[in-house]
Structures are given as C-alpha cells and as structure tokens.
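Every protein chain except one is present and positioned as in the full complex.
Letters are used for the chains, namely A, B and C, taken in the order the chains are written, and counting of residues starts over at 1 for each.
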Amino acid sequence: MSVEINNQPQWLSSQDLDNIREKLPILYVNVVPVRIDNTGKISHVGLLLTVSPDGTITRSIVGGRVLHGELVRDSISRHILKDLGPVAFPRIPVSLQPFDVIEYFPDKEVTGYQDPRQHAVALSYVVAVTGECQPSQDALDLVWLSVEEASNEKVRSEMYGGQDRVVRSALAHAGCLL
Amino acid sequence: MSVEINNQPQWLSSQDLDNIREKLPILYVNVVPVRIDNTGKISHVGLLLTVSPDGTITRSIVGGRVLHGELVRDSISRHILKDLGPVAFPRIPVSLQPFDVIEYFPDKEVTGYQDPRQHAVALSYVVAVTGECQPSQDALDLVWLSVEEASNEKVRSEMYGGQDRVVRSALAHAGCLL
Amino acid sequence: MSVEINNQPQWLSSQDLDNIREKLPILYVNVVPVRIDNTGKISHVGLLLTVSPDGTITRSIVGGRVLHGELVRDSISRHILKDLGPVAFPRIPVSLQPFDVIEYFPDKEVTGYQDPRQHAVALSYVVAVTGECQPSQDALDLVWLSVEEASNEKVRSEMYGGQDRVVRSALAHAGCLL
Partner (left out) sequence: MSVEINNQPQWLSSQDLDNIREKLPILYVNVVPVRIDNTGKISHVGLLLTVSPDGTITRSIVGGRVLHGELVRDSISRHILKDLGPVAFPRIPVSLQPFDVIEYFPDKEVTGYQDPRQHAVALSYVVAVTGECQPSQDALDLVWLSVEEASNEKVRSEMYGGQDRVVRSALAHAGCLL
C-alpha cells in the first residue's frame, strides 16, 4: 500500500486535517519567488495579494503543505504551479538545504511567526522564476517589488504572521539585505 | 488553548500516531553526534547500537519526532538527552539551517532512505557533544568511531535505511568526506 | 619549502601587502561573536569598539586576513584570540560553510560593503563564545548587545563599511532577524 501512496500524494478531508493539526506539527514549504539578473542577483521579489486567515487583504509568499507521499521537490513545484501558474518556469534548487526553517505557532509570542490554524514548520527556499507568472488560485494578484520596495515598512506591514521576516531572511541569504 | 499546547509538547497515543502516519509526512530531526578538536574539526562520530524496526541490531544516529508545540531546538535537545543522556553537553547549532533534509519512505526505492512505518522528513544536523554520553533509552551502547571507521563498508552495512548516507552527508558538510 | 610554509603561516611586510592589495582580492574571515542560551539561540551579539580606517570610533565585528599557509579554522581561532582574548572559549563551527561571503571594495557603490584599503572577500561565520572576553588588541572595549539593541538604527550607524549588514545577515541566518 505504501508504494501506491508514495506515487499518489494524498489529500486530506478538512476534518482529518483539523484533527491532526492538534496533534502534530504540519510540514510546509515556503517559497520566496524572485526575478534575477544573469549573474543570479535578485532584482525583484514576487508577493501575492491574498486574503489572510483573519480576513484582511495581505501580501504573502508562496507555500503550503507537503502531502503524504510527496517529495519536497515536488511539493515546491506544486505550490509554485498553484500560486504562480503553469508557465512561471521556476528554477527549483539543486540542493534541498533550506535557507531557514520557519516555525509558525498559533501564539505569535513563541517565535514571532504566526499561523492561527496550527503549529507548522516550513522549509524555506528562494526560487528564481523566469517565465510569466499568473496568480492562479486564491490570490488576487502577484506584484513584483524591487528589493528596496520589498524591504520598506509599508510593504512589511501588509504581510501577515511574520512573512515579512521570511522575505528579509531570504534577502539576507541572497546578499540583498538592506 | 494553543498557548498551553505550545508550552506542553503533546504526546500521541499509538493509535493516533498510526492513523496520522497514513495521512501526513511526520517531521523528524536527525542528529549526527560528533567529537571535535579545539578548531571544530570532527575527530569522531557517535553511533548508537540499537534494535532496528526489522529486529536486527544496527548502528544508528540520534533522532526522533518533533512534537506538537515543540520548538525544533527543543526537539534536538530532547532527543540528544533521550539518546545520549543528561551530561552529553551538546552544542546545539546557532542556526536552524540543516545540512540536509532527509526524506524517508516505506518504499526504499523512492529516495534510498527507508522507514517502514511512515513517510518522515528529517531536518538533519551535526551536533558536537563535549560531555560524557550514556545511551539511556532503547540503545544498547554508544560507540565513537574515527572518521575512517565511520566511513568504511562494514560499518556502513550495519546501518539501516540509508543512515550511513546521512552520516557521510554530515561528514561531507563538515569537510571530512573520505 | 611549501611544507614548512604550511606549518608557519607567513606574515607580510607592509610594503608587500600594499603591493599585493592592488593585484589580488585578499581573503578574510569575518566573525560575529554571540552569546547563546542552552538551546543555541542567540541572546547577545558582541561588538568591538575600535578605531576605523577613517579615524572615527566605531563598532565592529571580529575578523582579519587569512595568512599564507593558514587553515581557515586556525584563522578564525587566531582572530578571536586576537580580538577577544585567550579565555573567550569560542565554539569554532563544525562546518566551514559560511553563512555569507562578503565582498568589500574601496568603492562603496559596488556591493555596499567598503574597505578603503583593498578588495577583500570575507568568509563570514557566527561563533558562540562561552568564556570571558577581553578585547586585547586595537579594540578599546567589547560590548554585548541584545538582538534588539544590535539591530537598532543608532548602533547600526556606528558601524563602518556595511558591517551592520553583516551583523543583521548573521542574525537572519540564526533566525533572529527583527
């Protein structure tokens, strides 16, 4: 049975997921999509306009759960496909070493990263995309911001749950922290 | 409620865990314990003698599940305490960036890393320990091997599920791959 | 001859160094010294009060040249000894993978990191120190700052040549970016 599961990552019912969320940390991937120049240097950061868990409109990065039986590489690809569309042409990293491991808790005080639904642990990657991006699900729009814009206070205040810190940690990793 | 959960990492019943294992990847930490000289260079690798899931006696590294509400740092500490005893004096890494993310599947063919019980994803760290190590639970013994010994074919064949590759990946990260 | 050189890292005359500085990038190590709690989390960042190349008093991190024939590990140890004294008890990293590679140029516009004397490339590490630190050469004092203090604008403005960004990049790597 396990072999078939491995080849068919499994979706959960809402109720199953709710039950599990109270019992185990949920594995996530976080992806900060970027545009780069031909030397690999970041020129722009892509942020989605989405509706956050508390109902306000916020900017957010790409990401979501890793499914049962799903490889982390495939999960990164799937979430980019889901959030940026089929012709984003992402450059999935050669190494799975993340630039950071982000720990989200319902209580913001624990780590500063908040997810009201659950304890989630996100493997976080910077992924360059070279194609056209079309926010294709849940998101209202995708906006490319310069490194300066992505770092300014106004944009940071429009991100939820500490995702602005994920973005800046990504920029630091890429040598672009202001 | 969530706040209390955060402060009291939660244990699961066997049945709960069995149910969840069929539905979500389980988050693990893997720790390769090492002895270092005063410049940080690895001199020895610590391997536990344990009984593997299939009943044979094998060598293994330190590790286990991250609990609901538990910080990754605390999970690393807890598993070292569990496997190496209370006076191992581990140097928990300053950064949570793992040297690798290891994906275990019931089917060995998927990644070469095997866990017959579950799909598990292990954040993997090299942790120097400076105190006395006493295998305190499940393990029969702890043996310190030189880098050469830890890399030889006989020792590698005594490790289960690809853990020999985790060890060598750790050695590579530390500049000690033979 | 080379073997002897390897065992005796070689110092250069000022004139030799001046000549070389115009011809090759100079290899440096940068060390951000930190105090950690028992789970490895940074509590404080150590900054030296030093006289900068332009004559003003500034805060700075630990670092300096890698000598001919000197291992990077030994260079990290030597610069910590030089700047923090003999009983700092640093935990030299197990892996030489730096959190960042910082490129200093005489012209601040190139990368934002400036060294008026030379093109230098610094392998950058976060190093926890557990002993007493005594600024022992060149530095007037060593001050331990909380993560909040080390991140504030006033402290940042007292650092030269972009070293404030090195500190924040180190904090980002350690999961402490504010």
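As a convention for this text, a residue touches a chain if its C-beta (ideal position, glycine included) is under 8 Å from a C-beta of that chain, and two chains touch if they have at least 3 such contacts.
It should be emphasised that the depicted structure is a prediction, and the values quoted were computed from it without experimental measurement.
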### Query
Which of these, B:I57, B:V87 or B:L177, touches the one chain of the complex that we don't see?
B:L177
### Omitted-chain contact residue, chosen from A:Q97, A:T111 or A:S136
A:Q97
### Message
Please output the residues of chain A touching the missing chain, sorted low to high.
### Response
34, 36, 38-42, 71, 73-74, 76-77, 91-97, 99, 126, 128, 173-175
#### Entry: Absent-chain interface as seen on chain C, which is shown
2-3, 5-6, 10, 12, 16, 20, 22-27, 65-72, 96-101, 103, 105-107, 109-111, 119, 121, 123
### Message
Even though one chain is hidden, which residues of chain B still touch it in the full complex?
### Response
100-101, 111, 165, 168-169, 172-173, 175, 177-178
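Heads up, the rule we're going with is that only the chains that are shown with their structure count from here on.
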### Query
Is the contact between chain B and chain C built from the same residue numbers on each copy (over half shared) or from different ones (under half shared)?
same
### Task
Provide the C-alpha centroid distance between chain B and chain C, rounded to the nearest whole angstrom.
32
### Query
By residue number and range, which residues of chain C touch two or more other chains?
173, 175
